[in-house]
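Here it is, the structure in full.
Missing here is one protein chain; the remaining ones are kept as they sit in the complex.
Chains: A, B and C, in written order; residue numbering restarts at 1 for each.
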Amino acid sequence: MHTRSYFTVRYAETDRMGIVHHSNYPVWYEIGRTDYIKSFGISYSEIEEAGILFPVTNLSCHFDRPARYEDEIVVRTWALELKAAHIQFTYTVKKINPDGSQEELGYGTTEHGIIDSKTFRPVSLKKRMPELYEKIKATF
Amino acid sequence: MHTRSYFTVRYAETDRMGIVHHSNYPVWYEIGRTDYIKSFGISYSEIEEAGILFPVTNLSCHFDRPARYEDEIVVRTWALELKAAHIQFTYTVKKINPDGSQEELGYGTTEHGIIDSKTFRPVSLKKRMPELYEKIKATF
Amino acid sequence: MHTRSYFTVRYAETDRMGIVHHSNYPVWYEIGRTDYIKSFGISYSEIEEAGILFPVTNLSCHFDRPARYEDEIVVRTWALELKAAHIQFTYTVKKINPDGSQEELGYGTTEHGIIDSKTFRPVSLKKRMPELYEKIKATF
Partner (left out) sequence: MHTRSYFTVRYAETDRMGIVHHSNYPVWYEIGRTDYIKSFGISYSEIEEAGILFPVTNLSCHFDRPARYEDEIVVRTWALELKAAHIQFTYTVKKINPDGSQEELGYGTTEHGIIDSKTFRPVSLKKRMPELYEKIKATF
C-alpha cells in the first residue's frame, strides 16, 4: 500500500548548478507523507490538532539523477515500520518524461518520533489514535 | 538609528540563473529586523513569548544588482513608522567587496500588524509594551 | 486572459506563527508565472534555453489573511504590462475552502527585466521572440 504525489519543479527549488537543490527532497518527502496520511481518512493537520507531533529524528536521501525546473515529479510513499512512539517512511522520487515514461531520481527514508505537542514527550499512537495505528499496521 | 546585519550568501539561496533567488530577500530583511529589535534590549522571541506577533501585511522589494554565492552581505534596518497596532521597517541590502567597498543591491520595506498571538486581533504595542514602544518612537 | 494554478500548502512553508511564511508567496507567484507562460505554447525553460532571462526587479505583496498547512491554494496570474525589455505580472492568491467557496488571502505584482543570459544586458522580446511578444500583447 502506497500513495503517489504529483507536482512540478519550482524555479526557486533550483540552484546555481542548474538542478534542484538537495534540501528540497525532504520537503518533497513531506508532500508524500501528507498524502499518505490523508489516504487513511485523517489529515496530518488533524493529528497535530489532536496534540500529536511526528518530528523527524533521522533523514536519509540518495540521489541518482538530478531534477530540473518544470520537471514533472512523482513521489511514492509508504510506511516501513510502526512502533508505539516511532514511525518510519520510505519514498521514491521519479521524473515523468513527456512521453509518459518514468526515470528514478533517487529515494529516501525518514524516521519520526511520536510525541505530545505540549510536553514534547513520546506518546503511544496505539493508545492515542488506535484507529489510525491499526490502519497503518494493516499495510505491512 | 539603524542596525547592520552581516552574513554570507548560501549556496541554497542561488537559483539556476546563477544568482540569489528573490524570495530570499524577505528572509534577509527578517534577519535585519531580528537584530534591530534586539538593539532595544528585547528579542523578538521574547515579544512573541509575551503573546504579541508582528505578521507581515505588505512587502516590497526593489532589486538593482544580483547577489551571488559566497558574497558578503550587509542589511541595514530601521523603523519608518510606528502606530498603535502597526509598524513599518525599511532595509537596504549591500554587497561588501573584497576591497571593503560596498555596492547597493537593492532595498525594501515591510509593514506589519501588531496582533495578539491567541486571538490574532490587533493590540496596542503602546499599552502592551510601553518601554519598547517609546524606544522605537524615540528613533524618529 | 489569465491562468489559474492549484497546489496544497506544504508543511515546510509554515513558520512558528503557525501560518505560511510570507517569503513563500513570491515562490507561489512564480508557479503562477510558469503556468501563465506555458499557456502561450512555450515553457519558461525554453525561453531560458533560447538565452533570455526574466530577472525580478520589483516585487510587491499584500497579505490579508494567512494560509495554513494543507490549505488548497489557487493563484490567478496575468500580465499587466509588456514593453520591449520589461514585463509586469499580477497575482491573486485565494484559499479554496472544503465547501468549494474561495477566500482571497492577498495579491501581488512582479516586475521583470528581459535580459540576455550571457551578457545580462536588456534585450527586446519583440525582436527575439516576436510570436510570444504578440501573444502576450494581444491579452491587453
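Here are a few things to note about the model shown:
Everything that follows uses one rule, which is that a residue touches a chain if its C-beta (ideal position, glycine included) is under 8 Å from a C-beta of that chain, and two chains touch if they have at least 3 such contacts.
These figures come from a predicted structure and were not determined experimentally.
Residue B:27 is the one among B:27, B:50 or B:84 that touches the chain missing from this view. Residue-wise, the contact with the chain that is not shown comes from A:57, picked out of A:39, A:57, A:102 or A:124. The residue from A:27, A:50 or A:84 that touches the chain not shown here is A:27.
In the full complex, subunit C makes contact with the omitted chain through residues 11-12, 14-19, 21, 23, 68-69. In the full complex, the hidden chain is touched by subunit B at residues 7-8, 10-12, 26-27, 30-31, 34, 43-45, 68-70. Although one chain is not drawn, its touching partners on subunit A can still be listed: residues 16-17, 19, 22-27, 30, 48, 53, 55-64, 66, 117.
Keep in mind that, in the parts below, only the chains that are shown with their structure count from here on.
Relative to subunit A, the most remote chain by averaged C-alpha coordinates is B. Centrality by Cα centroid goes to chain C.
Inter-chain centre distance (subunit A to subunit C, centres taken as mean C-alpha positions): 27 Å. Separation between the centroids of subunit B and subunit C, computed from CA atoms only, is 24 Å.
Shared interface positions of subunit C, i.e. residues touching 2 or more other chains, are given as 26-27.
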